[in-house]
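First up is the structure itself, then whatever we jot down about it.
A single protein chain has been removed from this complex, and every other one stays in its place.
And now, subunit A:
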Amino acid sequence: MAPIVNAGGDQRNQRGTGTGDSATFPVKLRDQVYKLMISQLFYDGHQALAVQLSNMVQVSQPCPPSDRLLNLVSIGLEKEKGSFGVLLLHFRYALLGKSLNNFLCVADSKTVNRLDSTILGPGLDLEFETEVPVSAPEPALYETAYVTAHKGNCRAGAFSPDGQLCATGSVDASIKILDVERMLAKSAPDAEGGSSTSGPANEVQGHPVIRTLYDHFEEVTTLQFHPTLPFLASGSRDHTIKIFDYAKASAKKASKTYTDADQVRCISFHPSGDYLLAATNHPVIRLYDVNTGQCYVCSIPAHQHKGAVLFIKYSNDGKQYVSASRDGSIKIWDAVSNRCINTFQQAHEGIEVCSVMYSRNGKYVLSAGKDSLVKLWELSTSRCLIAYTGAGTAGKQNHRAHAVFNHTEDYVLFPDEATISLCAWDSRNAARKKLLSLGHNGPVRYLIHSAVSPAFLSCSDDFRARFWYRRTHSATH
C-alpha cells in the first residue's frame, strides 16, 4: 500500500500512462481532453457550446458526438476512490479521532516523518482534490482569547512552529513572548456551567507574557521563531536583526546582533534554522548565515528587485523562497543558488505587494496587494489561479496588510482595513465566508495564523495584539 502515500508524483504518472502514447506530451493530452469534452457536449445536445469550444481551442480534428468522457470520468472516480480516496479517508481518521495509528498502518515511513502535515490534513492541492471535507473551524467562529497591549503601535507578530508560543513586536521597540496555553487558560470559559471552581483557579496560573525583550532602539518590524531551537529573531527600523535566546528566563538582551545598513522589513528562517533571509528597505535581499553572521547576496544584480522588499518567506521544504516588493513584483528564488527563477511582474497591477506565503506543499503562493486583492499563484504554471475578492470595498486601504492561510489551508484570511474586520474565503473555490469583527480601534498591521492550531494573532495600531482561538473539546477543561 505504500505507493498510495506518495500520491503526489505517482498518481500523476498513473494518469499519464493510462492514456497511452499521448501521456508523454502534456499538450497532446490536453488536446485530447478538449476533444473529449466537445464530443461529450455534442452527445449531450449542447451543440452551440460544443461549436463555441471547438472554435476557441481549435482542435486538430473534428469530434463526433460520444459518451466516452462520461465513462472515463466514472472509471477515474472509481479508481480515485480506491487510491487517493483511501488516503483522504485516513487523513480524515487522523484528523478526527486523532488516532494516528489508523493512518500509520497504511502510511510508509516517509510519511511518518511528515507527521505534522498528516495531522493537519492534505492542505491545499488543487491538482487532485477540489472538494475536500473541510475540518477546520471557519474563521468567523474564532474568539478573542487574550489581548496584550504595548506602549506603541503593534506591528509584528509570530507563532512558534509548534504553536505553543507567540510573539508580538511594537513601535515602542519592545517584544513580548506569550505562552499560548496560558492565554487559553486565562480566558477559559466556565466549563462547569458556573461552578465557582475555575474562577480562582485562573488567579493561580502563570502570566501569559513569559518574556519581555527590550534590546532594539526603534520599531520592531518583524519577528520569527527559530524552527527548532528556542530562539526568536527580530528585525527593526534600527537597522539590526537580533536573535534572542528565550530559554533563559533572565534574557532581556539579544544573544546575537546582525547590523544591516537599512531598516529591516521582514525576515525568514531557513527550515534548518542555519540561515536567515532579510528584506530591507534596500532592494537587495540579504542571506545571513546565522552562525557566523556573514551576509551573502545573489551574485546577479539584474535578479534583484527594483524597490524596497516588503515581505520574504522560505517554502516549507527550504528549496525556494518568495519575495514581494514595493515595485509591484513577486519573485520566486532558488534557495540553494540564491537566484531568481521566476518573476511575477505587476502581480497586483503594479501596486505594491504586501505579503506572500507558500502553501505547505510549496505548489502555491498566496499574495496580498495594497489593492486589497488576495491572489493564489500556481507555481508550476506561473499564473494567478484564484483571486479572492471583496475586501477593501468599504474604503481604500492605506496601510499594508497581510493575507494568510489557516492551519489546514482550507481558508484564506485577510484583514479589511476600513471595517477592521477579518475577511475569509474558502481557499479552493474563493467563496466568501462570514466576516469576523476584529475589535481593534485601529487598522490591523499584522496578521499571522498558527501553523498547527486554529489560532491567529492580529496586531494593530491601537497598541494591542489580540490572540484569537477556536476552542475544541480538548482545549477546554
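Operating definition for what follows: contacts are C-beta pairs under 8 Å (C-beta built on N, C-alpha and C of every residue); 3 or more make two chains touch, one makes a residue touch a chain; residues count from 1.
By our rule, contacts and distances are computed from a predicted model.
Student: There's a gap in the complex where one chain should be. From "AP-1 complex subunit gamma", "Small ribosomal subunit protein uS9m", "FYVE-type domain-containing protein" or "Cleavage stimulation factor subunit 3", what does UniProt name that chain?
Tutor: Choosing among "AP-1 complex subunit gamma", "Small ribosomal subunit protein uS9m", "FYVE-type domain-containing protein" or "Cleavage stimulation factor subunit 3", the correct UniProt name is "Cleavage stimulation factor subunit 3".
Student: If I consider the whole complex, including the chain that's not displayed, which of A:D44, A:D274 or A:D426 touches that chain?
Tutor: The single option touching the absent chain is A:D274.
Student: Which of these touches the unseen chain: A:V33, A:L126 or A:L141?
Tutor: The single option touching the absent chain is A:L141.
Student: Going by the contact rule already stated, which one of A:L126, A:V284, A:C384 or A:L435 would touch the omitted chain in the full complex?
Tutor: A:V284
Student: Of the listed residues A:D172, A:E218, A:D245 or A:D262, which contacts the missing chain in the full complex?
Tutor: A:D262
Student: Using the touch rule from the top, list residues of subunit A that touch the missing partner.
Tutor: 93, 96-102, 110, 113, 135, 137-138, 141, 143, 181, 185, 189-201, 204-205, 260-262, 270-272, 274-275, 280, 282-284, 286-287, 289, 292, 294-299, 301, 304, 317-319, 335-339, 471-474, 476-477
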